[in-house]
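Shown below is the structure under consideration.
Omission of a single protein chain aside, the complex is shown with its protein chains in their original locations.
The block that comes next holds subunit A.
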């Protein structure tokens, strides 16, 4: 087995503020294999987007990667000098942002923006790059690409612009695409098209995809595996079918219970009481414990580590078969 395309180990991201240091990501680990789509879900502020930005090296001061390692196809990339990580961005890792309306520079033709990116990363002539840009626009499903290449961003609709953004993200054949809420700003009908486009591209090119979203429906449709994030940590990670149908972590259970279904009996949607703690006030132990119906004493003192549970890994003391002795004593 070759090394996974992306491997994140114990990632920690901090934001330095005048009063204190806020830890936005606290010990996150996951892998994405070639051709695999990993969905990352969680509430706003759970650290999904920050994880994506950390991988691509775009955490701006006052934020910084405080610990852990990030490997791209076996090479460590989290401590590279600016110029080297710049060469990786766009070439080996493509990124798609949330709002296609503001992602493109309004003053440049879309073709110029694509050609510029291609020529930054690939040794191609102007004409060859333009040819490639037209092919890319065709591949992402833009009709009459040889004409549309000379249009300005404002001449495209939102969905079409997101396709252009995707063409830009894949223009140098990256190994990994990070899609940060790629469908949130789009109409539902367009969402489905964009999702299937990302899925198809990942399959055709063998690209690994990290799909950040808060939309469980999108995850269920697209992803192979899913990571549920809560307050800067991964609460549960596993194959998408298992996690959706049989969630283990109380938070994941709550999250799945909050999805309305069309089939089946009508029942009230489950609601998780309270809200996610602020970064400045994360409770000791498991950060979910104040909202958890199953919390016991150990949850308030000891932080749970991810434990293998069949195909899942879950960070919850409920599934710890051999509870730590000291924790038991302090609980007693």
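The rule we apply is simple: a residue touches a chain if its C-beta (ideal position, glycine included) is under 8 Å from a C-beta of that chain, and two chains touch if they have at least 3 such contacts; residues count from 1.
The rule is short, and it goes like this: contacts and distances are computed from a predicted model.
Within the choices "Thioredoxin-like fold domain-containing protein", "Phosphoenolpyruvate carboxylase", "ABC transporter permease" or "Amidohydrolase", the name that UniProt assigns to the complex's undisplayed chain is "ABC transporter permease".
From the set A:34, A:91 or A:214, the residue in touch with the chain omitted from the display is A:91, counting the whole complex. Taking the complete complex into account, A:168 is the one of A:28, A:168, A:209 or A:279 that touches the chain left out. Between the chain not shown and the residues A:81, A:106 or A:273, the one that touches is A:106. Interface note for the absent chain: among A:120, A:193 or A:309, the touching residue is A:120.
Seen from subunit A, the chain kept out of the figure touches residues 56, 58, 86-91, 95, 97, 99, 102-109, 116-117, 120-121, 152, 154-155, 165, 168-169.
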